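Each chain you see keeps its place in the complex, though not every chain is here.
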Amino acid sequence: MHTTSNLEEVIIVALYSAFVTYDEEADAKFQTNQTNPMHNAVYRNYPFFIDIHFMIFVGFGCLLAFFRFYGFGGMVFNFLTATFAIQWAILVQGYFQFSHDSKIHLGVINLINAEFACAVVLISYGAVLGKTSPLQILVMALLEVPVFAVTEWVVLKYLKINDAGGSILIHLFACYFGLGVTFVLYRPSLNEGHAKENTSYHSDILCLMGTLFLWVFWGLSASTLTAFALSAMLNKNGKLTMADIQNVTLAGGVTVGASVDMMISPVAAYALGVIGCIACMLGYKYLSPILARHLRIQDQCGIHNLHGLTGLISCTAGICAILTASEEVYGPSFYEIFAHRAPVEGDPKLQELRMVIPGLKAGLGRTAQKQALFQVAAIFSTIGLSALGGILTGFLLRLPYFASPSDDFCFDDKPFFEVPPDYDSPVRLKHSNTNSVEDSTV
Amino acid sequence: MHTTSNLEEVIIVALYSAFVTYDEEADAKFQTNQTNPMHNAVYRNYPFFIDIHFMIFVGFGCLLAFFRFYGFGGMVFNFLTATFAIQWAILVQGYFQFSHDSKIHLGVINLINAEFACAVVLISYGAVLGKTSPLQILVMALLEVPVFAVTEWVVLKYLKINDAGGSILIHLFACYFGLGVTFVLYRPSLNEGHAKENTSYHSDILCLMGTLFLWVFWGLSASTLTAFALSAMLNKNGKLTMADIQNVTLAGGVTVGASVDMMISPVAAYALGVIGCIACMLGYKYLSPILARHLRIQDQCGIHNLHGLTGLISCTAGICAILTASEEVYGPSFYEIFAHRAPVEGDPKLQELRMVIPGLKAGLGRTAQKQALFQVAAIFSTIGLSALGGILTGFLLRLPYFASPSDDFCFDDKPFFEVPPDYDSPVRLKHSNTNSVEDSTV
């Protein structure tokens, strides 16, 4: 691992030194002693930046630590991958989006964009959790970030869509990239069940803390109650299943994504959360086993349920919101939210509107129907590009150099970490490997 | 559980669709591209909102996970109850407080108020932790929120008191409601001790993390040092007791509540914290056992010590602060903090004051003594209404339909969750059930 990691780092240092400088708001040269800190983006965005950081490093870290013998792996590889992905994304996204004067101007907004790219990588990682070496994960990040940046660039620059909540570019992209990778890395033996593929009392609690760390930043979520109710309903004894609570409670957040800046009514937001949650729960229960057995798609954390299905529902809702949006409901902010629907420069209607809304920017003069078509095009091109990128990445990851763990050592910290003395104490082992209970008489 | 939960949800959706709309500040119609985000309450209050969310879902969640075999229950039922209570409180409080034009205008301030109502429910829940089914807890929330809203409405609208820190309406209400419920749900056998009513090394640490998650938001607390000192002093070996550190260190926060917006001197704040902490500690040590044995009040988490005793001290301090407050100490903000003491409309003194403080609102012209009397009235009516509400709720919860766990299955996750394989490993069981040590030979 070290050689690649070091190499990657040398390359990153070289690229930073060549291309990266500070944004004006972070640059002391542009600060005077009259500068009001509250008008400076560094101060204004700082709490949001910390929040996203917290979600990625602490929230995702705990959430991925649910395997009983792979707690170090889940948390530490999340840390490693996230750190690398953010740095790499600053460079790659900078190249695509911010390179006026051929320098990347490093401001808080770049960091936040890079954190979103990082979230994409971590979601995809969920599909192959416990089945990949750290080297494989780093290489996956190395490839996914540019594919993501290209997709982002194509979709935002040419298709010009509304995607404030990232339903298309974050959730759908991440999901289908991850599914592409895991499709190629298919391990038939894992369909028979794996002795270490389970949780412990403490790892379940840790994972639930991760859920809560994410949940608190996503605000009031209607889907949570649905998740609890469905979890009990679909269990044959009417009991709650921790995995449902750990995952499905988050489904609502994704589902509301695409219409997050639009004026959908509270009840519509509530209903959307409930629908997304039902789809996600049924996906875990019925769709995931089918994908694993019949389509060679072993989706370890069920990202297709939490990000794919909910992402599709979210996009559909977004399109409905676009088709029904009217200036009356949105008032002057209508052309700000749906910027592409503003009249083109030169259109007399633009002048008219500028009487009411001074400084209104010219748009593309799209109708609601036209905008909706572009949204659909964006969905399909994102799914296509991400799945293709994932499949190609998967083939690269199968190269023996990247040291994929054998089937026996999946979901296991031991190949990658110096483990503490209680790691494989008889009691810890006894209950995990149902086949060897007889052997481990204490 | 699912049926009720689903039913509740359908009702909530219906009520939301009928009555809830967005507040102007959250409504895009009222945003222009000239709107400065910092003047918008959504942005301004967002960090505070996240903080409260974090305290409720993560802080309370960890704090309630201290039982060795009820960690899932503590954390998950807190999550479930909090989610339900917030949504329900938005509706109920909206009906009482915000319904101009008979719609609830959903803004950040409503969410924050709903989170306080939610905190009330969770505090009360502490009295019956581990002894109730999730259905019972949901029904308790269903009833407690309206009783709370009515009490809030009566006290704030008719008695017009100062209660910025929520000592009366949050802590006293929550405490006596919870005691009312647990009084009715009395289980004689639990007074003999219960095999599962203990902690493990990890559950103690988890609970302490919960304490810290709450503590960091409550600022510098004088009571913490007192809590440490008393814990060692009252222990026969001079050792520290984790339960004291987990709970009593928080007592100071409650005690300072009632005078939190008043100008008490730092030393008075310090002394109050120390007094609250002593009362809380002695309550745990001596009062709780008496309540359990002689008054049928089995207060599982000791909410009477942490919220009742400290709340009463806090209210007393608040009344003292009111009686001693003078315009000289407070300056122009005097009539803002003690709004009811401002002269009534038409009083020449009001005109005079408006020379100095432009825009001063007319008040009720109350004297310090009169305001203090109203505070006392508020304390008694809050205790009365909450205890009565709690007792009635308790009787409803005893209906067999709500599936209260049997005595044997108290403090136990197993009736409600699919538990992981290590849940009842011999080692985990061995040390918890002192009666069956002989049986569980490994």
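To keep things simple, chains are lettered A and B as they appear, and every chain counts its residues starting from 1.
As a working rule, a residue touches a chain if its C-beta (ideal position, glycine included) is under 8 Å from a C-beta of that chain, and two chains touch if they have at least 3 such contacts.
Remember, it's a predicted structure, so these values are computed and weren't measured experimentally.
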| item | value |
| --- | --- |
| Whole-assembly copy number, given 2 chains displayed | 3 |
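Just so it is clear, only the chains that are shown with their structure count from here on.
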| item | value |
| --- | --- |
| Distance from the mean Cα position of chain B to that of chain A, given in whole angstrom | 35 |
| List of chain A residues in touch with chain B within their complex | 38, 44, 47, 51, 68, 198-205, 208-209, 212-213, 215-217, 219-222, 224-226, 228-230, 232-233, 235, 237-242, 245, 249, 261-263, 265-267, 270-271, 274, 329-334, 336-337, 357-360, 427-428, 430-432, 434, 442 |
| Parts of chain B lying in touch with chain A, wherever the complex brings them together | 1-2, 5-6, 8-9, 12-13, 16-17, 20-22, 27-34, 37-38, 46-47, 50, 53-54, 57-58, 61-62, 65, 71-72, 75-76, 79-80, 83-84, 86-87, 106, 111, 134, 202, 206, 415-423, 425-428, 442 |
